[in-house]
Structures are given as structure tokens and as C-alpha cells.
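Report on the structure given below.
Complex shown without one protein chain; remaining protein chains in place.
Lettered A, B and C in written order, each chain numbered from 1.
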Amino acid sequence: MKKFKVGILGATGMVGQNYVRLLENHPWFQVVYVAASTNSAGVTYEEAVKGRWHMNTPIPEKVRNLIVEDVANIEKASKKCDFVFSAFEISDKNLVKEIEEKYAAAHMPVVSNASANRKTDDVPMLIPEINSDHLKMIKIQQKNHGWSKGFIAVKPNCSLQSYLTPIYALNKAGYPVKKIIITTLQAVSGAGYPGVPSLDMIDNVVPFIGGEEEKTEEEPLKILGSIVNNKFVNNKDLTVSATCTRVPVTNSHLATVNILFKDKKPTKEEIIKIWRNFKSVPQDLKLPFAPINPIIYREEENRPQPAKDRDTDKGMAVTIGRLRPCKIFDYKFVALSHNTVRGAAGGGILNAELLVKEGYIK
Amino acid sequence: MKKFKVGILGATGMVGQNYVRLLENHPWFQVVYVAASTNSAGVTYEEAVKGRWHMNTPIPEKVRNLIVEDVANIEKASKKCDFVFSAFEISDKNLVKEIEEKYAAAHMPVVSNASANRKTDDVPMLIPEINSDHLKMIKIQQKNHGWSKGFIAVKPNCSLQSYLTPIYALNKAGYPVKKIIITTLQAVSGAGYPGVPSLDMIDNVVPFIGGEEEKTEEEPLKILGSIVNNKFVNNKDLTVSATCTRVPVTNSHLATVNILFKDKKPTKEEIIKIWRNFKSVPQDLKLPFAPINPIIYREEENRPQPAKDRDTDKGMAVTIGRLRPCKIFDYKFVALSHNTVRGAAGGGILNAELLVKEGYIK
Amino acid sequence: MKKFKVGILGATGMVGQNYVRLLENHPWFQVVYVAASTNSAGVTYEEAVKGRWHMNTPIPEKVRNLIVEDVANIEKASKKCDFVFSAFEISDKNLVKEIEEKYAAAHMPVVSNASANRKTDDVPMLIPEINSDHLKMIKIQQKNHGWSKGFIAVKPNCSLQSYLTPIYALNKAGYPVKKIIITTLQAVSGAGYPGVPSLDMIDNVVPFIGGEEEKTEEEPLKILGSIVNNKFVNNKDLTVSATCTRVPVTNSHLATVNILFKDKKPTKEEIIKIWRNFKSVPQDLKLPFAPINPIIYREEENRPQPAKDRDTDKGMAVTIGRLRPCKIFDYKFVALSHNTVRGAAGGGILNAELLVKEGYIK
Partner (left out) sequence: MKKFKVGILGATGMVGQNYVRLLENHPWFQVVYVAASTNSAGVTYEEAVKGRWHMNTPIPEKVRNLIVEDVANIEKASKKCDFVFSAFEISDKNLVKEIEEKYAAAHMPVVSNASANRKTDDVPMLIPEINSDHLKMIKIQQKNHGWSKGFIAVKPNCSLQSYLTPIYALNKAGYPVKKIIITTLQAVSGAGYPGVPSLDMIDNVVPFIGGEEEKTEEEPLKILGSIVNNKFVNNKDLTVSATCTRVPVTNSHLATVNILFKDKKPTKEEIIKIWRNFKSVPQDLKLPFAPINPIIYREEENRPQPAKDRDTDKGMAVTIGRLRPCKIFDYKFVALSHNTVRGAAGGGILNAELLVKEGYIK
């Protein structure tokens, strides 16, 4: 199989570096193009990330000598790349939205990790195990814009990756969940680099992350929603209430979850069985980054833990533990997923694999 | 005022050391007696805690040369002490229960930090700001046992100190709370010393603390309960569901709290006003360890934080922040209290002060 | 005694905040003026530090409503202040040098924490316990510049505070030290705020701090030097070799120290006695911020430790432990001092107290 030529936009930031790292030996994709803001452009990738390469493995050989291109040079990108990953960490959402649209207009599929287009009406927000049927919105999006080959597909925020697939597995098994009260204990890598100051994280916890609770509460409704009259309609059955905190952990977000079912309530044993047996489209399609089992349930009373469980199945599986009755809702449990792998670059790669396999990237 | 002569049972453990530290310059109490298990007895206090004195201030002069007595030598204690603090960290609850009863039988009030007698029918579990009316159970207890001067009074678990006083303040203001879903992020000092291994706390979180969720859910019902026919009757209106986690913080427990009111619901402004205006018996009585304001509400969006708020009013005040609407219950907020001060030795001292002022210790 | 009216330049930064905190109840000094860069000027101090007040105690009442002045408004400062503390965290040393000189020229003594003037020929770099005789350089400095009342006096870098006073005590007792090989383990607060990213400090150590080893090696030579022909001459007998590392600690720098004496070598017992008996000018003058004993020696085999020893004598004493023979040099030991108190604002205040008592500030 010929490898797809891949560009990374925002390649010098933390998420961009994770893409570079995770794509090093990818069987389908080859990074041939790295772009960043004008400031970083014009030198080799190695030069551009000098003193701020934060991965634990060396810069991949095939990328270190690539010249970093100006992200504004869309024409050059369109000649070099079959598609691009958008890994912007820019706070100006309108700017990111505009750039992503320009790339799509230039015939490039844009697989985005940024939040700019998550609420956009005709852009699917994908977790491949949950809503691969939302892919069909891409045709509508292309029609809306008059794009032939290009399009935008996004992944959701890292804070909900740990609990949403387990909830979806229950929904799909005939036990729809109605209410979720959640508290997250999130890793500092979610804030990028330099990100959270160490003075705030030594012997401390910060019980606030700007914008995070809103995303955690709202994005699941779109992901679990449906397409009606060529538009996304949010899931109306579910309500989420979230408190998001930052803890002194490098990687992986942990969530404590209380759930109430809409109608009937499965037994604890049924739930564990549903989770352990859960497989979905990425597993059926044998996508390279798909975890064998998307949901791992552990019996030990003190798991999941960030240091011990984040790397499960290369950081792409969700680990759950402590399922037990709740005195107010039906059940409570603890869930964990790797925020910079499943929750960021790894999730983006899985999206791209799905888009290839389903014929949207070709 | 003549100072009361105070003994500390379990004086060499972490809680015992905190009692020794906090009582150093107490206006009413003077530590004249320290007792521990047979193994530690017979040497000076300084000798007994050598290499395991964990306080940041030196051993108080008046205590360092006291000979550590065997906790079994009750007769000696009864001659020396007006009352005793029980700071046992022994896991055998029956043993602790038995010892505390023997001290009470020997005419000594026992102000306990241990969990052994928290569920005992005629033992009051006190937070002085909340249920000083439960003191009247002491007469019943003395009658039940045939004790004239001795009795047992306990304080509740450290994990609920941060949120229960704020809830009580709302109840008392005419807004009874019906349901509480809570997640705690607890400090390692709660597990004593050596306690939690550092391998479990560097770059990690442990989402489980043995027995803690049960205490967090059950103890509030007794504290907010009433006395009917000379017996404690649990509060029937309230249900608590808790998830307790351990985070890499030395001192203070943080809780994320979701609450649902029973009937009518105050505005956010009313709640903050209720909290800020809340004063109770310890404040009225001007007890030495009473915080001026038991509840501090902070406006900053990222507070309370352990490192910044735990020492507020010498560690005796509860700090609250982030009060905001909850999409499922009525409100959510974050609360914090110092686990080894308000939640342990400091709370015990405040109980003793209340017992003195109300005439139970004399 | 009438209090001196004090201004703080760079009052909104970390060092500035520490000055504000430590001066709250100072018996001689009252903060009446706070200045910062043009960006921060024109609002109240409370407003200016909103969301970035990093002290654990509230903003002092007398400072919170002061209007932050532009640091360039020297005339206003000179009308309001008897003297100023310079707490700049600006990287442009020439700029800081220029500003400090302008304040001195405007008749204000400048007690500086900044590094800009540490190497200046006629500016004394003071540790009051060591080189109060360097004060006489002030007259020469005033003469050089034609200043009547104003002058500049600085304090040295925080990294050398833990070991230099103990070395000086040995020198003074007749045992001059010739060679020092040192490794420091330094706290993150030394880098200000936001300072060191938490991603670099969780489960990690960074064995490099820009410019720190040079300061640690060179500054002691001036401090222990003499004044010859109205000029500072570096100490020629001592050589220091330093490795400076950053560790996940909030406050206090620890140093492991290997020393070789120039001539004769005292016994371990003599050294400990010299340290314990050491008192100097600040103690004789009973300066308010002077520690009772500048050097504390602890016998425990595992001390000093940052968490346990940094606050000794309000953070102004140095704590030493583990004195033992070295197989290569004569002895080795471990030393610790609080970097933001003794090593920054507290040290600056002690300098100012000395300057007052010796008649340089009046």
C-alpha cells in the first residue's frame, strides 16, 4: 500500500510534536510536510523545536530535516500533502477556523484536534467507536462549501474521552444513560507547554480549568446526537454536569463518574460484561491505532491510576474501575484515558484512519 | 484561670504529635501526660519520637521531657489528668473502644479523634458549629454506664469537614439540602506516617481510600440527626454519595460538591451571604480555637487551593469557592479544609473547649 | 519610633509580593508606595495583582488600596519615600542599573535584590552577618556619583546563602576555607512566576539554571573580599566550583558542600561548636529580622530538609546537618536556606535594618 502524504499544521507545538512522534512508524501515513506560524518557518524542524522538543523519544529521522513551512502557504501544502492534521494551539478560534477552511477549500481533508470547528454545524466531531455514522455529514459539508475533495473533521475535547465511550457502550446495549455527574482530575500536559506553572502544582491542586467544564458538558450531546434534515441535532436524553480540576500528573485524565439510567438499570455484572465485550467500527476495520478492546475494566479496588494505566494498549484504551452502586444515582465508577494520545494526537490519527478506510481520504 | 491538666493517648503517632504541637501555647489546656503503647513507654517523649517527629516546629519544651506512660496505666492517668485526648491510630476498633471506656470509667472525659466510638449509640459526634445540642447525650451516656464524671465525645472523619458546615449553614437558614454528590481529593497526611508510599504519589493519583466513602456518606446523618427518646436518630432528609481519592498533597482535603435542595432554592447571592454571615456556638462562646468566620467564600475562579487556603484562620476555617449552577442538581461548589488541624487535632481541641465552656469538663 | 516610609520598586512581581508580605507588621518600616512598569500602573495594588497574588496570606490592608505608580515617576517616589526596595525581575540588567541609579540620584537609598549592580565597583553586596564593614563603601559611592543622601546597596544571589555564612564563621574562627565544591538543589520559586513549567518538575529534575553557577562561584569572592584603595578586592584564598540543579520543591535551596581548609583543620566537634556559637552584627544590634542564631546545626542524619527546616526562625536562619569527613577534601555537609525569605526579600529587609541602625538610612 502506498503511504498517504501527511502534513501537520502547528507542528512545533505540544500536540504537533505528539503527531510527529506517533506517526513515526505509521503503516499508512508518512509525514512529509510540517507547518507553523511565520515566526517558526524557514528552518529545519529540528532547529524549530530546539530546546522545546518535549517528547521522550528523539525527533524521527524523516522529520528532523524537513523545512518548517509557513502555515499561510496553502498552495505549497496542497501540492505536497494528501491531507493534513490540524494541531493548532492558537487561542484565536476564528483564526483557526479560517485557516482550516482555507485548507479544505484547497482540496485537503483537515483532520483537526483544535476546538475551533467543534460546534460548526456541518463538521462531524468523531470518536470512531461511537459515531462513525456522522461521517456522512462530510458530503453535506462539502456541498455547503462547494468543496470537492477537502473537508474538516474534528475530535472532541480530551476531558470526556475517558467516560463517553463507556456510556455509549451502555446506551448501545439498551441501557440509555440519562444523567452524569462527573469530576475530572486532569494532567498538566493538557495545558501544553509551558502550561501550568510548577508553583501551582507542587503540593497543590487547582480546581478550575478555563472552558473545560462547558466542553465536557456540551460536546457529548453532539457526539451522541443524530443527523436530521442534514443537520446535527443534539442528544436530548442526556445531561452532564462536570467539575474539572488540575492535579500534579503529567499525562492522562481521570474522572469520577456518577450515572443515572433513563429506564431500566443493568446489574453490575451486566455492565462489566457490556464493557468488556464492547467492540466497534475501528476494531472491525482493524484500524492500526484502534485498541483491541476500547474499554478495559479492572477488578482491583484502587484502579485505574494514571501512572499504571495510561499506556494501556499504547494509550488508546480507556481503563475503568470501582463500579459500585451510588446512593443517589444508580452507579458510580472511575475512568481514565491518556489525554495526549487517545485524547489528542492518537485520537486524531484514529479519525484519519477511519476516514481513509471509509473512502473520505483517498 | 487555672489550666486544665491534659493527657494525650497515642501521643507518639501523627495525630498525637499534632495535639502536642497545637496545644503548646493553649490558654486553657496544659499537656502534663503523654501515653502510648507498651513499646514506646518508659522513655522521654523526645526519645520516643526520635527520628519520627513530623511536625515543622520543635517538640514543645514542656512535653519533650515528659516520660511516656503505658496507655494501660489508667490509674496513673486519672491522678494526673483532668481529661484526655484520644489520638489512637490503632486499626483494632474494639480495642480502642475498650480503652476509651476504661478511661471514662476512671472519671476522665475522653475527647476522641478515633473512629471506634463514632457509631456508638450514646456517644455524641461533634462539630461544634453544627450540633452542640448533642452534648446533652453525655448525661444519658453517663447514666447508661454509671459514670459520674467521665464520658466519651468524638469528632467525625476529616473527609466531611470541608462541606458539612456549609451544608448545615444552608439547612439552618431555611434551605435544607436533600442530596449531595461529592468527590474528595485528599492529602496524604490523612494516612499517617509512613502512610502512602511515594511511588504511588509521584505523577499519580489513587482513586480509593479504604473505608473513607462509607464514613463520608454515613457520619453526616448522625451529626445532622436529632435525639429522640434519649437516642440518636439519623437525619432522614439527606443522602450523600461520595467518591474519595488520594492526591499528591501533604495537607488538606478538597471536595467537589453537587447539591440538590429539598424544597425551595436560594439564589447564588443568598447562599454566599448565608455562608459569610454564618457564626455559631464556638464563635459566640469565643472559644480559643474557633475561627472568626467558620466559612470563608472566595470569589477567585480558581480557589480554594490546598497550598493557598489550608492555613486560613490557623487551619480552622473552611474555604469555599466556585459556587455555580449545576445542570442536574441545583448548585455545585468546591470546598477545602485542613485535614490534620480542623479535621483532626484542631477539631478535637475545639470540642474540648466547648465541653469546658458548657460545663462538661470541669 | 517614627516608621520609615518605604517604597517597593517592582512591587507586583514575586519578590515584590514577598516584600509586601514580610513588611506587613514591620516595627520600623511602613510600605507607603508601590511602583511597577507602566503596564501595571494606575490601578490599586489589589487590582494590579489580581489572579497573581502568590502569597499564602491576604494582601496587607495598608497596601491593597495603594495606587501602583509608574516606576519612571521618580519625582513622586522621592517625595513619598525615605528609601526604596528594588525588587525588579527584569532581565535587562542595564535598564535596572539605570533606574536604580536614578533613584539614588534622587536622594533615595536603594536596597536592591536585583543582580544588576552586584558587580558594580562601588556597590556593596551585603550579608549582614558577614561583611557589614563593606558599608563604608557607601560613602565612596556617594562621592563617586556626587550623591548626598541616595546610594545603592545590594544583596547576593539566593543560591549561596545556605553555605556562605557557615564558611565565613569558620574563616573568622581561624580556619580559613580554601576550596568548596558544591551542588545545589534549588526550589522553583527562585524562578519567579510562572517560572518553571510543571511538565519539567513532575517526576523530574532539571540539572541546569541559567547564570546560577557563575553567581554561586563569583559572588562569594566579593562578599568575602576587602576594600583596598577605596575599591573592592576579591578574596584570593577561596575557590568555589558549583553545579546548580532545579528540583520539585516550592521554597528553599539545599546545598551539598565539600570543603578543604587552607591551613589547619578543626575537628568535627569544633566546627559544630563554632557554628552554634556564631553570632554577628545583626544579632548584636538586635535587628528585627535577624535570626537569634544565624546557623542551626541539626544532629539527625537526614536533615536539613526543605519542608521541615526552611521556616526556622521565620526563614532567616541557615540549617546545616550531616557534617562528616570527606575522602578527598576535609569535610562535607548539607546546608539549607529559605530562598525567598533569607535569600530574597527577608535578606533585603535585614540589609535595610542594618543600614538604618548604622546611620546610612535616616
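Here is the rule we use: a contact is a pair of C-beta atoms (placed from the backbone, for glycine too) under 8 Å apart; a residue touches a chain by one contact, two chains touch by 3 or more.
Nothing here was measured: the structure is a model prediction, and the numbers come from that model.
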Out of C:Pro156, C:Gly190, C:Pro304 or C:Gly348, which is the one that touches the chain we can't see? C:Pro304
Given the contact definition stated above, which residue among C:Val240, C:Val281, C:Ile296 or C:Met316 touches the chain not shown here? C:Val240
Which candidate, B:Val31, B:Val49, B:Ile152 or B:Val196, sits in contact with the chain we can't see? B:Val196
Residue of C:Pro128, C:Gly225 or C:Pro248 in touch with the missing chain, whole complex considered: C:Pro248
Residues of chain B in contact with the chain that isn't shown? 54, 188-189, 193-203, 248-250
For chain A, residues touching the missing partner are 51, 56, 202-203, 250, 300, 302, 307-308, 311
Tell me where the left-out chain touches chain C, residue by residue. 179-181, 183, 185, 200, 202-208, 217, 239-241, 243, 245, 247-250, 254, 256, 258, 301-308, 321-322, 326-329, 332, 334
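To be clear about the criterion, only the chains that are shown with their structure count from here on.
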I'd like the Å distance between the centres of chain A and chain B, where a centre is the mean of that chain's Cα atoms. 43
Among the residues of chain C, pick out those that touch two or more other chains and give their numbers. 202-203, 250
